[in-house]
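And then chain A:
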Amino acid sequence: MTAIIETDGLGRDFRVRDGLRRKTVVAVDDLSVRIEPGEAVGYIGANGAGKSTTIKMLTGILVPTRGSVTTCGLRPVADRRRLAREVGVVFGQRSQLWWDLPVRDSFRILAAIHSLTPAVERARTEELVERLELDEFLGTPVRQLSLGQRMRAEVAAALLHSPRLVILDEPTIGLDVLSKQRLREFLVAERQAHGTTLLLTTHDMGDVERLCDRILLVDRGSLAYDGTLAGLSRTVGAERVLVVDLASPVPDLLDVPQARHLGSEGGGLRQRLAFDPDTVTAAQVLAGVSEHGEVLDLAIEEPDVEEIVRRVYAGRR
Partner candidate 1 sequence: MADLSIAARTAPYRAVLAARIRAQRTYRSNFLLDLASSLLIGLVELAEVWVVFRSVDSLGGLDLAAIVLVFGLADVAYSLADLAFGHCDTLPTYLRAGTLDVFYLRPQPLLLQLVTSDISLRRLARAGVGVVAVVVGLSINDIAWSASAVGLLVLSLASGVATFAAMFVWAAGAQFFLLDGAEATNAFVYGGRYAATQPASVWDRPLKVVFGFFFPMAFAAYLPVVTLLGLPGSEWMPSWLGWCAPLAALWMWGLALLTWRTGVRHYQGGGG
Partner candidate 2 sequence: MFVRAYVRLLVAGFRRQSTYRLAALGGLVANTTFGLLKVALLFAAIDASGGELAGYDAATMSTYIWISQGLLGSVNLSGRTEVADRIRTGDISVDFLRPLDVHLASITSEVGRALFALIPRGVPAVAIGALLVGMAVPDSPAAYVVGAVSLVLGIVLSAATVYLVGACGFWLVETRGIAILYMIVSGFLAGLFVPIAMFPDWLHTVATATPFPSMMMYPIDILSGRVDGAESLGLVALQVGWLVLVLGVGQLATRAGRRRLEVQGG
């Protein structure tokens, strides 16, 4: 079975001006990865780690400096136009829609661009409009949409031609919790229905947890980890944090079983406890806290990408 994405020793350098001299920045270094059709891959890493550069090489925007890359069996730069029919891309920061035209017009234009037959165009547009709930703003110019609405429209635009591979570059950035939820659910359903391969770059661990079965962690241009999320957390020993707001101040909760006390605020009204999700559940920790006082409110902080990445780097030294 041909891989959807296959890179071999892929690398890309940039020459930048540093004051008076010019120096070479290695954005991507020796990336060798194979992604099979139907996978859902999360591509995470700190800012400047080379994620956007890799995506540009996958889609034929940038020419690699070293190594090779094949997307959907095609050479991205040489076969760019053929590849464009197989791939859908959602850029978080850049819009593919026509800014001052109604959303509906963008879809019509894209359908013409991808040479969809009227029947296919109609069926696909209806399906996407219904599942992403775009009905209410189909006639609104794109520049008047809220960020959440715009992202849904962008996803629909990227999927209109039913591509085999969908690449999403920071799609949930800046979205509120509800919008993120809806978008994730849609992507999961889309994968199940059509077997689309998903490549997602993100800073948001929630995205990764709910959407991806595989993670590629990149650190300054090279691959630091390739595997499952569970494996990553285990490798790195990342903890989740439970933040509890108590009814009345309580002395520091130092002896809740299997939880580590991080700190207290307000003289003991709010306390933070870290725990390893592999060995104990949040519910158990909460139960342990409840024995010491009444819990009014709680929040759970996921290990953020920066934290995991930091630990991975620390492990690589």
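As a convention for this text, a contact is a pair of C-beta atoms (placed from the backbone, for glycine too) under 8 Å apart; a residue touches a chain by one contact, two chains touch by 3 or more; residues count from 1.
A word on the picks: all candidates are chains of the complex that A comes from, given by their letters.
It should be emphasised that the depicted structure is a prediction, and the values quoted were computed from it without experimental measurement.
Listed candidates 1 or 2 all sit in this complex, but the one touching chain A is 1.
Across the complex, chain A meets candidate 1 through its residues 12, 14, 56, 59-63, 65, 77, 80-82, 84-85, 87-89, 91, 93-96, 98, 100-101, 105, 108-109, 112-115.
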